[in-house]
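Questions regarding the structure given below will be posed in turn.
With one protein chain withheld, the remaining protein chains of the complex are depicted in position.
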Amino acid sequence: MSPGPNNAITDVGEVRVGHVTLCSGREIRTGVTVILPHPGNLFREKVVAAVHVINAFGKVAGTTQVEELGVLETPIALTNTLSVGVAWNGLVEHALRVTPSLTSVNPLVGECNDSYLNDIRSRHVKPEHVLEAIDVAASGPVPEGVVGAGTGMTCYGWKGGIGTASRRTPAALGGYTLGALALANFGDPADLRIGGVSVGASLLPPPPAEAASGGSCVVVLATDAPASSRQLGRIARRVQNGLAWTGTFGGHRSGEYVFAFSTARTVPDRQAQPSLPVRELAEDGPAIEALFRATAEATEEAVINALFTARTVEGVDGHIQYELPVDEVLSLLQRTQERQ
Amino acid sequence: MSPGPNNAITDVGEVRVGHVTLCSGREIRTGVTVILPHPGNLFREKVVAAVHVINAFGKVAGTTQVEELGVLETPIALTNTLSVGVAWNGLVEHALRVTPSLTSVNPLVGECNDSYLNDIRSRHVKPEHVLEAIDVAASGPVPEGVVGAGTGMTCYGWKGGIGTASRRTPAALGGYTLGALALANFGDPADLRIGGVSVGASLLPPPPAEAASGGSCVVVLATDAPASSRQLGRIARRVQNGLAWTGTFGGHRSGEYVFAFSTARTVPDRQAQPSLPVRELAEDGPAIEALFRATAEATEEAVINALFTARTVEGVDGHIQYELPVDEVLSLLQRTQERQ
Amino acid sequence: MSPGPNNAITDVGEVRVGHVTLCSGREIRTGVTVILPHPGNLFREKVVAAVHVINAFGKVAGTTQVEELGVLETPIALTNTLSVGVAWNGLVEHALRVTPSLTSVNPLVGECNDSYLNDIRSRHVKPEHVLEAIDVAASGPVPEGVVGAGTGMTCYGWKGGIGTASRRTPAALGGYTLGALALANFGDPADLRIGGVSVGASLLPPPPAEAASGGSCVVVLATDAPASSRQLGRIARRVQNGLAWTGTFGGHRSGEYVFAFSTARTVPDRQAQPSLPVRELAEDGPAIEALFRATAEATEEAVINALFTARTVEGVDGHIQYELPVDEVLSLLQRTQERQ
Partner (left out) sequence: MSPGPNNAITDVGEVRVGHVTLCSGREIRTGVTVILPHPGNLFREKVVAAVHVINAFGKVAGTTQVEELGVLETPIALTNTLSVGVAWNGLVEHALRVTPSLTSVNPLVGECNDSYLNDIRSRHVKPEHVLEAIDVAASGPVPEGVVGAGTGMTCYGWKGGIGTASRRTPAALGGYTLGALALANFGDPADLRIGGVSVGASLLPPPPAEAASGGSCVVVLATDAPASSRQLGRIARRVQNGLAWTGTFGGHRSGEYVFAFSTARTVPDRQAQPSLPVRELAEDGPAIEALFRATAEATEEAVINALFTARTVEGVDGHIQYELPVDEVLSLLQRTQERQ
């Protein structure tokens, strides 16, 4: 399937992505990434949403209400493990500013652990960084690699971070766009596969100075298909296939979560009428299956894009996470493909 | 809230209920009850549906696909614990007859254990009984008490069985009807409450000849509100409140399941277009809340109606299950209400 | 069933409860309540735990990891809706202080909305309040009513707040203790039932000055029974019965969550051996069923205790939430019981 114009989650509707990268001194290697389903007031104009948990060894906030009500009412914030509460506060601060009468709101926050490169215990992320990330959020091309929440992340032993990709389904199947954004911080080095090729069998990163604590991956999915929350849940469950295609078996400490939303319509905060007309994605034509395939493909590529765009980073305690040697990988892939 | 014209699940749309009662000799006290969301071909014209599990110490078939796809594609069959497979076969037989090309279908079956009165091990229920129950299914008033799947059931130590009730929400909240049908076979005698009054504290049934095996309760909900499968799941979760109002704390062996569907629209088996227009119940007006209250009320009354309509039954091994002494109960309720 | 010595969650093992009550000026009516499964380092010595969601229209953090791994590794914090992130930060701060090498931890936070009495938008709760609540947490009798997280809460239209109760199972069934602590902030006034008596039918609070936003209820369960996380989940599901016994049908906006843990053993952070010996609660004797009944009873009483102990509070915008007129209620209950 072919990608959208930016091969990014921003190919979907009016989705915006904002990064704040905190990289200073020898020990601050962290940040915040926010994803905005649309540029308006999300509390007043919610979007249909779902959460899928692959492996809940990870900290999140806000998932249960999304599952109950099937809507998202704030931007999604991604950050490091010990900053979930801070990001939550930032999203609340934002909601209070844009909605004067608001007394209740459900922020959605995901995280990965960047403690190998970042002095995570000092908690350098502040609520202001979330507000700033929302402010700078933009449509169009999305910066990838060592940026935002991805600043201090590690993937298959190489420098990881933020990656994104998108896919378009055929016009006859709705011509929908599906985008994935991954905060990629997972995987055992020897397991890495790219395009099916077992890169990890030939090419390993230098061993870490000491064992890192866990991994994790948060994948945000956006689509303009008019999927219900139940259908978004089904779509979200195909992220695991995309992650598996990069080689992972799903580590014990790798917290893996999917947050999915549709931009096809907004759901008003209060509804005067007992019912309302909506469009719903057909369940039993091939339209939804095309979105399943799009999800697995975009997820796989988002992770690989994180690896391809991330640069070597030195961080706390002199720890270094090396970038994937892209040229070597490309020649390995080329050799393999030539002979198949 | 006020009930519909029949105070029964058949007050909803074109819902039909059919019973086949197997009561012969000294040991056959069982049967089948089917609920048809509409009289047409359910496989071709499915209905939106949900399942909620309160306590899964109970045997069911078909729940997972209903949860995945959000639709029901056969009638619902209720029977005894060891006849789930037979009822499943009966529903398949029916589906094959009405849909010549069909090679896959997902029957939905629930059960309770009637082994105190019924020679359950001899498995007297046959697939033909399911077909017959579908044939005789009718709209209008629903026979309650010792009938269909309820023939051999016990509730709070008294003779239980089938009960039903309905509620209508105010016109301004949609004017929807919600009906509940309970296969009531649960509860400790001392716990029975009717209208809040602790009947079980004053009035106990004769002790059983030997301990019965488990209890259970299956509640089927129907509504003409255009609820999505997610919303039907939320509605279904209020059944537990209605059951609790009859006094139960939720016994370990009391398998409690809810099957809920909406008659507001049908979902075609195959969908040519990538999306389709539908109406959806408003989430955040009071319309859905009225359905929650309707659910708890109709569930409570369905159970009480089962108790009020069931007559004393003698069954296998000379076991007798006595009917609730309705006159005594009514005077107890009256005395209590007078003095409040 | 009979209560423990304090009729409180602190009757279980070494459980401690700490409140910080923020009540000053005309507009601050809020606070924090923490529950400590034991006084040691919870990250190093976790406890077996489970979460059950009754209605997820409510904000929580930390539930998914508890469900995945079956353990709790921080105190539980309860606070107001807009302070979940702050409480999360407080729990992280505490974890970092007591565990120097920690770089990842999963705080568990629940909330209810106190915006009718409290200027919730100004977010007066600070991380320090969580640390203070942990510091002052004590075993023995638990302050109830207008205290801690319960300071600004409302229940069935009367002043609500914190309530607790406990039950002991018979010695032959293990002689286990189960305690419940409720943050009670839910219910429609006309629905209130106490001991089965429909108090709300006779006795209504003055109508509120304006519609309050939502309700909610968080119930924390503790037991010394050696329940597995799966079994704790089963126990937790009986909270809904206890809540229903107080009259509620389960409102749309009433976020209802249960956090349950066992003090029977601790789970070390790192385990050197591939397996370890543990004791597990029998599933199919009556021991677990006694805990189910204890749960429903203790939950019901915890809510009623919150109503009985809470005093009238005036708060933001001159809003007043009146205390339940206990003498009137008691005479109503007495009249009803005499005549049954």
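Note that the chains are named A, B and C in the order they appear, and that numbering of residues resets to 1 at the start of each chain.
Assume a contact is a pair of C-beta atoms (placed from the backbone, for glycine too) under 8 Å apart; a residue touches a chain by one contact, two chains touch by 3 or more.
Keep in mind that this is a model prediction, so the values were computed, not measured.
Touch with the chain that is not drawn comes from one residue among B:20, B:42 or B:120, which is B:120. When the missing chain is restored to the complex, the residue among B:35, B:61, B:76 or B:217 that touches it is B:61. Across A:8, A:82, A:165 or A:288, the single residue that touches the chain missing here is A:288. Although one chain is not drawn, the whole complex shows that of C:32, C:105, C:173 or C:217 it is C:173 that touches it. In the full complex, chain B touches the omitted chain through residues 53, 55-65, 67-69, 81-82, 84-89, 92, 96, 102-107, 113, 115, 120-121, 123, 213-214, 255, 257.
Residues 68-71, 172-174, 176, 225-226, 228-230, 234, 267, 269-285, 287 are the ones on chain C that touch the missing chain.
For chain A, the residues in touch with the chain missing from this view are 54-55, 193, 196-198, 201-202, 234, 237-238, 240-245, 248-253, 284, 286, 288-289, 292-293, 295-297, 332, 335-336, 338-340.
Going forward, only the chains that are shown with their structure count from here on.
Mean C-alpha position of chain A lies 43 Å from that of chain B. Within chain C, contacts with two or more other chains are made by residues 55.
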